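Take a look at the structure set out below.
The complex appears here without one of its protein chains, the remainder shown in place.
In order of appearance the chains are A, B, C and D, and numbering begins at 1 in each one.
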Amino acid sequence: MSITPAVKTILEKYESDNPGVKAKLAQMLMHGRLGGTGKLVILPVDQGFEHGPARSFAINPPAYDPHYHYQLAIDAGLNAYAAPLGMIEAGADTFAGQIPTILKLNSSNSWATTKDQALTGSVEDALRLGCAAIGFTIYPGSDHFFELVEEIKELRAEAESVGIATVIWSYPRGGELTKEGELALDVGAYAAHMAALIGAHIIKVKLPTDHIEQKEARKAYEGADWSKQSDRVAHVVKCCFDGRRIVIFSGGAAKGEDQVFQDARDIRDGGGFGSIIGRNTFQRPRDEALAMLDKIIAIYKGEA
Amino acid sequence: MSITPAVKTILEKYESDNPGVKAKLAQMLMHGRLGGTGKLVILPVDQGFEHGPARSFAINPPAYDPHYHYQLAIDAGLNAYAAPLGMIEAGADTFAGQIPTILKLNSSNSWATTKDQALTGSVEDALRLGCAAIGFTIYPGSDHFFELVEEIKELRAEAESVGIATVIWSYPRGGELTKEGELALDVGAYAAHMAALIGAHIIKVKLPTDHIEQKEARKAYEGADWSKQSDRVAHVVKCCFDGRRIVIFSGGAAKGEDQVFQDARDIRDGGGFGSIIGRNTFQRPRDEALAMLDKIIAIYKGEA
Amino acid sequence: MSITPAVKTILEKYESDNPGVKAKLAQMLMHGRLGGTGKLVILPVDQGFEHGPARSFAINPPAYDPHYHYQLAIDAGLNAYAAPLGMIEAGADTFAGQIPTILKLNSSNSWATTKDQALTGSVEDALRLGCAAIGFTIYPGSDHFFELVEEIKELRAEAESVGIATVIWSYPRGGELTKEGELALDVGAYAAHMAALIGAHIIKVKLPTDHIEQKEARKAYEGADWSKQSDRVAHVVKCCFDGRRIVIFSGGAAKGEDQVFQDARDIRDGGGFGSIIGRNTFQRPRDEALAMLDKIIAIYKGEA
Amino acid sequence: MSITPAVKTILEKYESDNPGVKAKLAQMLMHGRLGGTGKLVILPVDQGFEHGPARSFAINPPAYDPHYHYQLAIDAGLNAYAAPLGMIEAGADTFAGQIPTILKLNSSNSWATTKDQALTGSVEDALRLGCAAIGFTIYPGSDHFFELVEEIKELRAEAESVGIATVIWSYPRGGELTKEGELALDVGAYAAHMAALIGAHIIKVKLPTDHIEQKEARKAYEGADWSKQSDRVAHVVKCCFDGRRIVIFSGGAAKGEDQVFQDARDIRDGGGFGSIIGRNTFQRPRDEALAMLDKIIAIYKGEA
Partner (left out) sequence: MSITPAVKTILEKYESDNPGVKAKLAQMLMHGRLGGTGKLVILPVDQGFEHGPARSFAINPPAYDPHYHYQLAIDAGLNAYAAPLGMIEAGADTFAGQIPTILKLNSSNSWATTKDQALTGSVEDALRLGCAAIGFTIYPGSDHFFELVEEIKELRAEAESVGIATVIWSYPRGGELTKEGELALDVGAYAAHMAALIGAHIIKVKLPTDHIEQKEARKAYEGADWSKQSDRVAHVVKCCFDGRRIVIFSGGAAKGEDQVFQDARDIRDGGGFGSIIGRNTFQRPRDEALAMLDKIIAIYKGEA
C-alpha cells in the first residue's frame, strides 16, 4: 500500500512522532472508502457504558451484539471502529485485520457522581487486541481535569513507546461552565487546543455553536461573523496548531438525516478531517445506517 | 476430559481470552453434577465478612467451620465454591483438587461508612491456593465506583496474564439510586452490561424486579411486558453482549424453598447460566441444604 | 526441639501456610514456661506510643529503659515480647535469641485526630531484627478500616513470603459504634472473625462484655445465656474458624490482681489460647509483676 | 565554542551540579545575540494553555502556528524558547539544533477550580525532543504548594540525572495571599528564595512592586527605600543565594513599548540575569516584535 500525497502531507506534520505511531495513523487514514483522501469517518460505540444498554440498543436490538458494530463499520467502509474493552474483546478475533480499532480506555456512566471517568483498559490491552489507537476522554473545566490530563499523559507516552496512536475526546463540562457554555465556540476551540497541547494525534470535539462563553474571550471573537458552522469548524481546526493535527467532530444525539448530512458538509467545508458518528448510525436499522454512511462518505469525497 | 459441545459453544464466545483463562472456565463448567451442561451452581460464603459470624452461622453452628462449606459444595456436586481469603486458606489443602474455588478479592462489612470494599486478597493468593477464578464486587452508582472499576481492571489484567478467570459481582448501590432502584430491571441490566464491558468472564447480578428506575430509560422499556421473571432474566442476558458472557443470578436473603426453586426455573427459562446460592443453603441444616441443591440441579438439567 | 502434640495439632490447622511461617508460630508456642502447652502469654509494650512515656512508665521508672521489658519477658518465661520499632531495636542485639519478638508495625497516639494508625516499621525491619512475627492493629468500624485492611493485606503477604507470622490486634472503634459497643460480644466476635478472614495467624481481641450492640445481630444471640465470661471467650474462639486460629485476649487497663487471674481462668476455660498483658505487668514493681505472671502461667497450666 | 569568562563565572556557582547540567546552562547562556554576556532573553509560549488560543493568538493570527514561535525566537537571536509538550513537538524536528528549548512540564488553564497545575510532559519527553531544560511552575501560598514542590523535587532529580537543567516559574498565589500581595516585594523575594532552596537552576519570577505584604516581614524591609525597580530586582537576586543562581523576570500582560524597555533596563541595572517575554512579543506583528527584541537585547548589552 503506498500512501497518497494527501495522507503524506498530514503525516509530515506529526514531526516528533515515531514511525510506529505514524504507521498507525496511516493505517486509519488509508483504510475504507475514504482511504487516501485525508478524511475519516469513525464508528464509536461507547453508549452502552455511558447511557446503559437498553437506552442504546433497544431501538435496534441486533446492536446488543458486539459483532453487529464491527460488521457495520466494515460493511460501511469506515476508517475505524472505537469501543471500550469488553466490546472490542468480544469481536477482536473474529474481525482481526478487517478494520482498524480504537480501544477507548476510560468511560463514565449515567450514575457518576463526579465529572470524571474510570480507566477500563490499558495500552497492553490495545497491543494484545491489535488496536491502531487508544481513545481517552478529558473533561476540561471539571474538578477532575488535572487528574485526567495526568492519566492521559502517562498513557500517551506508553502508547507512543509501543507505536500506538492517541485519540482524545475533549468534552468541556463541570466546574463553572454553563450547560450552554459546554458547546460554545470559544470553549470548544480551547478544549481542542488543550488536547493538542497534551499531545493528541487525533482530536475529537463536538460541533460548536456560535455562543461565546468566556467574558475574557469576547474581545478575541468580536468583529467576526460566527454564524456559519463551517467557519466555526475552521476556527477549531486553526486552534489545533493551525491545522497540524487531525480534528474530527461528533454530532451528538440522534437527529434527522438532513442535519447529519449538513454537519458533514460543514465539517468538510471548514477543513475538518471527518466525523465520528455513533448513535446516528447504530440506532437506525442497519440498511438505513448503511445508506446514511454511504452519503456521508460521498460528501467527504466531495460527491454530495 | 473432553469438553461437551454445550461448553465448547460458550468458550468460543470468549474469543480474546487466552487458553489459560478458557481452561479455568472449562474447569468450572465441566465440574460437578451440572458439568458439561453449560449451567452452573456456585456456593458463595462471604456472609461472615458482610454480616458477621453469628448472624451468618449461629442458625446452623457447624457452618462456623470453613471445612463445612467445602464439604457441602463437594457433596452437593456444585461447580465451584467462592469465599474470602481466610475461608479459602482454611481448607485449601484438605480439599485440594476436589472443587474449583473462586477467591473473593474484596469485601465490605456491616459497619462500613462508605459504599466501598476493601481488598483482602490478591491474584498471587489465587495462584498459590490453586483457585480457578478471582471474584470482585463493584458497586455501580456508588461514589467509589470509579475506584472499584480501576482496581478490578488491574486485577483482571493480572489474573488473565496467569490464566485465572474473573467473576464480577455487580451490585448497584449508593449515589442517587433508591433502595427500590437497586433491584430495578433497567439498573440490573445496566450493571451487568458494565461488568461485561470491563471484561468480566462471569457476571453475577441479583434477580431484578419489574421496576424501571431511570426516567431516561423508561422509553426503552415501555411497550413490553416485564412481569415474567424469566423475561427479565432474558433481558439481562441480552445486555451481556447478547449472551456472549456467562451471567449467573443470586437470590438474596434466605427464603422459602418454593421461591428458590421458582427462581432457578426462571433463570433457566430465561437463558441464564445458573445460580449462586449461599444463605439459602448454609443457613439450613445440611440435609435440607443437600436436598434443595439436588432439586436445583435437577431444575437446571430440565428434570424438575 | 521436638514439637509437642498440642502444638502440632494447632499448627496443622494452618494448612495453607508455608513451613517458614509455621516454624515461627512453633517458635512462639514452644518458648518459655508455657512452651508446648498450646497456650501463650505475651508481653506487649506499645503504651509509650499510645499514651506517652510518663503515663506509661513514671509509676515504675525502670520501665523507661527498653531493656527492662526484654528482661521482664525473659525472666517471667513468657512466649514472646511485642513492641514498636524503636523499642525492639534498642535491645534486639543484647537479647538476641533469648525471646521471640513481635514487631508492631503500626501505632496511634493520644493526639490522633482520626481513628487510624501510622506505619512505623516494615517486614524488612522484622527480618533484620530477627522477629518471629509482625503485629498490626485494625479498627473495624472506623472510616479508615478499609485502608488498614489493605495495608495489612500487603504486609501479611510480604511477611508470609519471608516466613514471618502475622498477629492482628482487632479493636472495633469509630464510625457508628458506641463506646459500650466497642466491647460488645457481637462486635468483638465479628472483629475477631474479620481478622481471621484477612489471614491473621494470631488474633488479639479484648475480652468482651455481654452487651449485644447490633440490632440485626440480636436474634442470633437471643435464647442463650452470655453472662459467663468463659462462654463469651468460647464464642469468640468459635468465630475464628471454629478454633482453627490462635486467639489471645487482652485485659485492658491496669486492674486488681484477682480480676487479672479470673480473666486468665476464663480465657483458659473458654478455650482461648492465652493472654497478652502489658500495663498490668510493667506498671507494677518488677517483683510483683513476676509473681503475677508466675501465677497466670500456673493458671494456663491448670495448676491454679 | 569556548565559554566566555562571564559565563564561566556563573557556571562555577553551580558547584554541586554535574557537567551535563552545566553544559545545558552553557548552551543557553552561549546561544543567540546575548551569547556569552551572562544575560538571557527567553521566549515563552504557554498562553494558549493558560488563556486559550483565541485570547492568545487572534490578535496576531500567524501565531496560531507553532512554527511561528520557533522562527521568531531564532530570528530575534534569543537564548531559548519555552513551551508545553504539543507546541515543542510540533516544531522540534524542523528546528532541531537551531535554538535551545525548555519543555514546560506543567500547565494550568482558565477554568481551573484549584490553584494547581497538571503535569503534561516528562523528563523523557525533554530527552527525546532534545530540550536543554525542563520548566515547572510552583504556586507558593497555594493549598497545593507542597504537592507541587514534591513533584518538581522528583522531576528535578530525574532531569539532573540525565543532564537536563531545571527552570522554575515561582508564582505566589492562593491561600491567604491577597491579589496585591502576589506581586509584593517580600512575597516575590520569598518565592524566589524557595525556588532556589528546592534546587532551581534558573528562577523565573515577576517584577515585584514596592508593596510589603507580610506583617512579620515589615521590620526587615523598613528603613530602606524600595521605590526604585532596579533596587527591588537587586533584592530578589540577593535572595537567590546572593546572586549564585540565575534569576530572570517576566513582565506580565502586554503593555507599552516604553515600559517594556524600562523593565529591561531595571533588570539589568539591578543585576538580574534577563527577561522572559511572551505576550509582549507574539501578540505584536512580527516586525514590531523583532524590533522590540532587538532593542531589549541592546539594553542588556548596555547599548541602549
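Here is the rule we use: a residue touches a chain if its C-beta (ideal position, glycine included) is under 8 Å from a C-beta of that chain, and two chains touch if they have at least 3 such contacts.
As the structure is a prediction and not an experimental result, all values here were calculated from the model.
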Omitted chain's touching partners, listed by label: C, D
Full-complex contact with the absent chain, from D:153, D:228 or D:301: D:153
Selected residue (touches chain absent from view) among C:87, C:234 or C:292: C:87
Per the touch definition above, residue among C:119, C:162, C:224 or C:304 touching the missing chain: C:119
Touching the absent chain when the full complex is considered, from D:33, D:51 or D:193: D:193
Chain not shown, touching residues in subunit C: 48-49, 51-55, 58-59, 61, 64-66, 84-94, 107, 109-114, 116-122, 124-125, 128-129
Where the missing chain touches subunit D, by residue: 13, 15-17, 140-141, 143, 145-147, 149-150, 153, 157, 172, 175-177, 186, 189-190, 193-194, 196-200, 214, 216-217, 219-221, 235, 238-239, 241-242, 244
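We adopt the following convention: only the chains that are shown with their structure count from here on.
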Both-way neighbours, i.e. chains that touch subunit C and touch subunit B: none
Graph separation of subunit A and subunit C (steps between touching chains): 2
Self-contact between copies subunit A and subunit D, residue sets same or different by half: different
Centroid spacing, where centroids are CA-atom means, of subunit A and subunit B in whole angstrom: 36
Whole-Å gap between the CA centroids of subunit B and subunit D: 59
Contacts with 2+ other chains: residues of subunit C: none
Chain-level touch network, classified as line, ring, star, complete or other: line
